[in-house]
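For reference, the structure discussed in these notes is given below.
Note that this complex is displayed minus one protein chain, with the remaining chains in position.
Chains here go by letter, A, B and C, matching the order in which they are written, and residues are numbered from 1 within each.
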Amino acid sequence: MTSQDSLQDLRSQIDVINMQLLELLSARARVVTEIGKVLTELGSEHYDPSREAQMLTALELANKGPFSNETIKALFREIFRASLALEESQAKAKIRVQRKSADERTIITLPDGVTKIGDGSFQIISGPCAVESYEQMDETAAALNARGVKILRGMAYKPRTSPYEFQGMGEEGLQIARQVANKYNMFITSEIMDKSQIDMMLDYVDIFWVGARNMQNSFLLRALGKINKPVILKRGLAATLEEFMYAAEYIVSSGNPNVILIERGIRTYEKSTRNTLDIGGVAVLKLESHLPVVVDISHSAGRRDIAMPLGRVAKASGADGLMVEVHPNPAVAMSDAKQQLYIPQFNELMDELDKYPIP
Amino acid sequence: MTSQDSLQDLRSQIDVINMQLLELLSARARVVTEIGKVLTELGSEHYDPSREAQMLTALELANKGPFSNETIKALFREIFRASLALEESQAKAKIRVQRKSADERTIITLPDGVTKIGDGSFQIISGPCAVESYEQMDETAAALNARGVKILRGMAYKPRTSPYEFQGMGEEGLQIARQVANKYNMFITSEIMDKSQIDMMLDYVDIFWVGARNMQNSFLLRALGKINKPVILKRGLAATLEEFMYAAEYIVSSGNPNVILIERGIRTYEKSTRNTLDIGGVAVLKLESHLPVVVDISHSAGRRDIAMPLGRVAKASGADGLMVEVHPNPAVAMSDAKQQLYIPQFNELMDELDKYPIP
Amino acid sequence: MTSQDSLQDLRSQIDVINMQLLELLSARARVVTEIGKVLTELGSEHYDPSREAQMLTALELANKGPFSNETIKALFREIFRASLALEESQAKAKIRVQRKSADERTIITLPDGVTKIGDGSFQIISGPCAVESYEQMDETAAALNARGVKILRGMAYKPRTSPYEFQGMGEEGLQIARQVANKYNMFITSEIMDKSQIDMMLDYVDIFWVGARNMQNSFLLRALGKINKPVILKRGLAATLEEFMYAAEYIVSSGNPNVILIERGIRTYEKSTRNTLDIGGVAVLKLESHLPVVVDISHSAGRRDIAMPLGRVAKASGADGLMVEVHPNPAVAMSDAKQQLYIPQFNELMDELDKYPIP
Partner (left out) sequence: MTSQDSLQDLRSQIDVINMQLLELLSARARVVTEIGKVLTELGSEHYDPSREAQMLTALELANKGPFSNETIKALFREIFRASLALEESQAKAKIRVQRKSADERTIITLPDGVTKIGDGSFQIISGPCAVESYEQMDETAAALNARGVKILRGMAYKPRTSPYEFQGMGEEGLQIARQVANKYNMFITSEIMDKSQIDMMLDYVDIFWVGARNMQNSFLLRALGKINKPVILKRGLAATLEEFMYAAEYIVSSGNPNVILIERGIRTYEKSTRNTLDIGGVAVLKLESHLPVVVDISHSAGRRDIAMPLGRVAKASGADGLMVEVHPNPAVAMSDAKQQLYIPQFNELMDELDKYPIP
């Protein structure tokens, strides 16, 4: 037999073994699935490291080569992991915020019955960092309204790093925001910081806003799952996308399906921008979840001089909208002075965005 | 004139200008203090952003270089801020958690009047990740007590990434923890997740515990500032040391001076450990704050096989104690299975630490 | 005098003092600039901490309040910093890669005299991760050429994490790349890993490529500054934008102005993408530098399923082009199997990009 022939012959043997392995792996997976069901009945954890250790020891004892024990253990660990992943993917199928089909999408309709987020439109959410006075809100809202913006930031409770910084106007700020929103037929979104505020805020707010610091405040998230107003959920400053989706799951699984995700930049070593806008993360979220995703181009940048390219980027990314801070006079703003746009800058941004189609 | 001489000459000019600047800054501060008094008489806010904006504009117009307008505005903003701080009460102008002298330290005394944190001793805080049963707590506490540990983890509310993971036993868990602690004359520390839990938990808990996810939950922090039990505050997973100290300031400035800081690892790109223990940060905190600092060697590592070196490191760092998770049977633990120590491992760790002096 | 009047009066005093401060600060800055020149003559470091310490001590001794010594020292440290920054901005003005005016741009012309990068066009750089065979390169280049792509990846030296991974075909790979490029009238860009390779590679390569691992290899950068072919410089995986620009400065200051910057994602904690595309960094680079900037949508993502949104994002960001890996059969590629596009996917991406204008 020539080398070429014997190669052919050996490769056929491999092909046969491959099929036998496939069959065994599948059989094994079926049994593991059964075990998963029993463990659920028993209320036990599915991942059992001591059982794994025992199986690996048995394999090691039985192994006569040519693979080393290390290799055998590595291969079986992969098999164990695949089995566990199989169970998890079944578990994950129960995660409500995950997209199950390419065209699944959550569409959120605001009280006018016309304004929608997640329906393929590109919504602008805007307003100053914080409510500072009636005049400031009125001037901003007039400018936004002139460009068709429907969702107005009416932030009255500001989470701040230092207890000595401006903490927002409180309920008085909400009253101002509501009054101004009513004047221009706009909707108010405002940050909630503690579940004890829900009842009071229900009177003023159209969309609840959960800040980055509260992304994993499960008591707040569950409480917002019980109301029937939409919730904007910001990604925590070092949250993974998986954690972000699970945070949304706390709200959705508590009964409120209307959650909007906001990517606002993550904390990295790079300091030329306030945070690092994770635009790839936006693309991944749009793949993996059916929830609307909005890009915050103000907190991610922390500087207004790149608002224009980031606005275009947000629209091009496939996101459902963008959030940008606008203030009549950013230089005297009580917070975020460097990142809020002047009104003329906002108008330029809107002109620019009009040139680009929604993907 | 040689270069060396002209350098001397120019530096003398600088010295003169410095003194003139000092005089002017002091004169300015005196006028601002007067203005403050008038504003108080008038019942007006002392901080007036539009007045600041107007002064900055005037300076900008007058500026002929060589400093850019940006630099001039930045310098004057510093001067404005200094003046404002001067007006505010001396106490408020200072950050309370900051060490003012090398020997300033906050010493926290537990209810037995004997156990102290921050007094130069090295305290061990230990127990399982979560209360799972009376037997589990009893077995753990017995082992810890045998080694002189006084502070027992009695975690009954577990903040979890997914809403479908084990969330803790709730108040039943607190009852178990209290019962076991009483049996062994130990103290309970337990995590609080929402300010609504304070009253209930006061009955069970000796030291409140604020988790990493709640480090910037200012409503919770302020509420804990109103009670008279110590609070352990964990560093957020991507919090800077400055943010960490400000978070403690929320508690302390609300009236509760007894705060213990825990470094528990920060989130980085490196995944061979669950988080990256910032031991340099511990050294910096000990320099900058008078609060006790404790090192969490479990969550920072996420694996028990390096508990021994990390325990030694914690003690060598100058920290006031360490936190380590111990479980009678980690393999079946409902959370953190990979990082909790077996009881014999815990004993080895204690033996090892005994060999090293407190710095 | 009423309170209102005396407020007016005091504020006028402040206005006068502000102007005097401005004058003094400017005078001081002029003297500091003189000192800087002398220090340069003397060959001394400009930043002199002991001189600063001595000035602060003098001020402390002279200070009679009302500002505390701490405040005075803080204010003067700001003034020192501003003066140093002034000198540095003059130093920085000597950084060649920095944009000095809004319309300054480096335009790189390839050997056909027609293909340009940085002229306002949007160039596509593409090809497989590595040269594997003539057939593979030919099939890829044919597809790229059909879409008007002019710059072909012809990677023959692959920097790999492990010494046991495929390290590229070496010079044989360069020969294949050159042959294929000639067939389709395309240009070859290929990675150089050591300065000893320059002479050999000059025969094959139109654009030298410096990988992320070599971004700060100053010996290589300086050597590339001596040749007259363009250089593509990738951002290091944890390089700041400032470091990135300084790396380009090593090449430009050595004599070669034709440098193209590539943003390829930075390393962060987030693992759903291989790296985190720093699209805000692209916007900042376009503001701060006149060099062309290209976005690598393959290494930043590490997955081909988000190539479409990232391609749109790259174009919308204002970058001068994008880099995308394409392979006839990514499943069998010897590296980067998960991120290289299939040829039909590449065609879809080109179709999509055609719908969006260059900003």
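The working rule: a contact is a pair of C-beta atoms (placed from the backbone, for glycine too) under 8 Å apart; a residue touches a chain by one contact, two chains touch by 3 or more.
Bear in mind that the values here come from a model prediction, so they are computed numbers and not experimental data.
One of A:22, A:53 or A:200 touches the chain omitted from the figure, and that residue is A:22.
Touching residues on chain B toward the chain that is not drawn are 238, 240-242, 265-266, 268-273, 276-284, 286-287, 300-301, 305-306, 309-310, 312-313, 315-318, 352, 355-357, 359. The chain not shown here touches chain C at positions 45, 48-50, 91, 94, 159-164, 167, 193-196, 213-214, 216-220, 222, 237-238, 242-243, 246, 249-250, 253-254, 267, 329, 331-334. Considering the complete assembly, chain A touches the hidden chain via residues 3-4, 6-7, 10-11, 13-15, 17-22, 24-35, 38-39, 41-42, 51, 55, 58-59, 62-67, 71-72, 74-76, 78-79, 82, 85-86, 89, 238, 267-269, 271.
The criterion applied here is as follows: only the chains that are shown with their structure count from here on.
Remark: chain B and chain C have CA centroids separated by 37 Å (rounded to whole angstrom). Residue positions of chain B with contacts to 2 or more other chains are 238, 267.
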